[in-house]
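The complex is shown incomplete by one protein chain, all other protein chains being positioned as in the whole.
Showing subunit A:
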């Protein structure tokens, strides 16, 4: 099983919106946003099946999410984590004097982390911050 390098972007999905309004403390929010969407070719390079937990790391942090097949793809070379605390654990916080963090286009490394769990939003933020 190899680690792969991809370009990470994040943004809204309808499941993200619905689960957020249903309560960010619920597991449905984790299931909607604690995911990484990858193309088939990326799964081959990574050497694992879909729906495997993976660790996504950048120079700004790292987080465990579940890798699933791209629902709005293909998008070769891109990884997608819906906006939320999981994506924000690894994005580039630099604003380059604009006030706006660089949420899209973070180079990340992905490797398989089968034995690790995807935390829910509150547990994740508590573990990272408190």
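In this text, a residue touches a chain if its C-beta (ideal position, glycine included) is under 8 Å from a C-beta of that chain, and two chains touch if they have at least 3 such contacts; residues count from 1.
Everything that follows uses one rule, which is that contacts and distances are computed from a predicted model.
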Mind telling me which option in "Methanol--cobalamin methyltransferase", "Acetyl-CoA C-acetyltransferase", "Lactate utilization protein C" or "Formylmethanofuran dehydrogenase subunit B" is what UniProt lists for the chain we can't see?
-> "Formylmethanofuran dehydrogenase subunit B"
Among A:4, A:35, A:56 or A:83, single out the residue that touches the unshown chain.
-> A:83
For subunit A, which residues lie in contact with the unshown chain of the complex?
-> 7, 9, 11-14, 16-18, 20-25, 60-61, 70, 72-75, 78, 80, 83-85, 88-89, 91-93, 95-105, 121-122, 124-126, 128-130
